[in-house]
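Heads up, one of the protein chains got dropped from this complex, but the rest are sitting where they should.
Now for chain A:
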Amino acid sequence: MYTFSSKLKTFSFALMILGLIGVAYGFLSTPSSVEDVKVMLQNSHDSHGEVAANHDVDTHVVEADAHGAEQTESAHSDDTHAEHAFHYLKNKPWSALYVALFFFFMISLGALAFYAIQHAAQAGWSVVLFRVMEGITAYLPVGAILLFVFFVLSSLHMNHLFVWMDPEVVAHDELIQNKAGYLNVPFFLIRAAIYMAGWVWYRQHSRKLTLAQDNATDISNYTKLFKRSAAFLVFFLVTESMMSWDWIMSLDPHWYSTLFGWYVFASMIVSAITTIALVSIYLKGKGYLEFVNNSHLHDLAKFMFGFSIFWTYLWFSQFMLIWYADIPEEVTYFVSRFNEYKIPFLGMLVLNFVFPLLVLMNSDFKRVNWFIVCTGIVILIGHYIDIYVMVMPATVGDQWFIGISEISSVLLVLGIFIYVVFTALSKAPLLAKGNPFIKESEQFHY
């Protein structure tokens, strides 16, 4: 039985408080009017010189196609530019919070999908890690509520992340009008509620069944869980795709890509497996998982390695196909990312692909805890940036930087995540002893 160490508890509270202060500061420090922004821009133009200013205007022509005609006049352009920048800066703390909320929710959801796969595949190695996975998925209901509240606030126009929620924007945008059958607030919220309810239901149900299996004399709970997991995976396959269209792709309502859902999934699963590995190593380091050996970690590291490459495969497929065909309405997505987010956009390839590829190729390294921890942290940062580059260009445009808002949002949600996960871990024994494969898993070595 795990006991939540008071040190870690204090640490998580510290993260939450620190994060909360930073987030509050982020909201308070947004400019209150277009005039403020003009002053701000003037200052920054002065310091950056003429080149930077021209550059900004250029990229705006590409990006804001709705206003393209207006921007030909340069005097006018400054005003609209300031107005854009104002909206972007208003969005910034919201976007930062959204990226953090989504990122940790995604980790939890990915862990749930991995957990369901392990059950449905009757895996023999991972049974000793089930309680760790259940601990991580304990964040799912909390994260779902936080995200849902965020969506409700968005639909109440507290922020302008989802431009299609703004009736004024829609009125001038025929493309969005055509999508209104899908992109409308009530339907969006209902869909979100359905996905979240389905995922949370499976999570709570599976937890109940494994706990019941611990003291059961037959394996009826296990059989039930096996079947529910298979059914959940079908539900997940569909809802995960739709979730990615709703929650991320619709931030750029003019853009579309069929691969997008699976691409988000790849990011999700690799972050989740990494988190499972990190939590397991932490708990093992504290002496709570004596039945987990380095073969289990080796397997997790292999999954981290494999799914990192899988993520890159999907990233490349999406990027290359759009780059190759160069169809204007699609390619704007990458044009804005390439022009304004070059470092994070290309940098995440190093973090998410090159680094794990080189470090985790060696079989021996995959058994060394600190190698897994180091790579794991890099992978998690890389996938945070992945989500960041998915969300930010649509909501804050060229006004991005990773500052107080972004960091404190991560700290805040990380604090909640740690608190919820480790509380859940202390609620049940860390060995799911009723599972019929438990002995296989305990004796597992590779």
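Descriptive notes on the structure:
Quick note on the criterion: a contact is a pair of C-beta atoms (placed from the backbone, for glycine too) under 8 Å apart; a residue touches a chain by one contact, two chains touch by 3 or more; residues count from 1.
In the analysis below, contacts and distances are computed from a predicted model.
Its UniProt record calls the unshown chain "Quinol:cytochrome c oxidoreductase quinone-binding subunit 1", which is the correct pick from "Quinol:cytochrome c oxidoreductase quinone-binding subunit 1", "Tyrosinase family protein", "Electron transfer flavoprotein subunit beta" or "Na+/H+ antiporter subunit A". Among the residues A:Leu321, A:Val373 or A:Ala428, only A:Leu321 touches the chain that is left out of the figure. Of A:Leu259, A:Val368, A:Ile381 or A:Ala428, it is A:Leu259 that touches the chain left out of the display.
Of the listed residues A:Phe4, A:Phe27, A:Tyr182 or A:Phe355, the one in contact with the hidden chain in the full complex is A:Tyr182. Of the options A:Leu8, A:Leu146 or A:Ile219, the residue whose C-beta touches the omitted chain is A:Ile219. Where chain A meets the missing chain, the touching residues are 122, 124-125, 175, 178-179, 182, 219, 234, 237-238, 241, 245, 256-262, 306, 309, 313-314, 317-318, 320-322, 324-325, 327, 329, 436-437, 439-440, 443-446.
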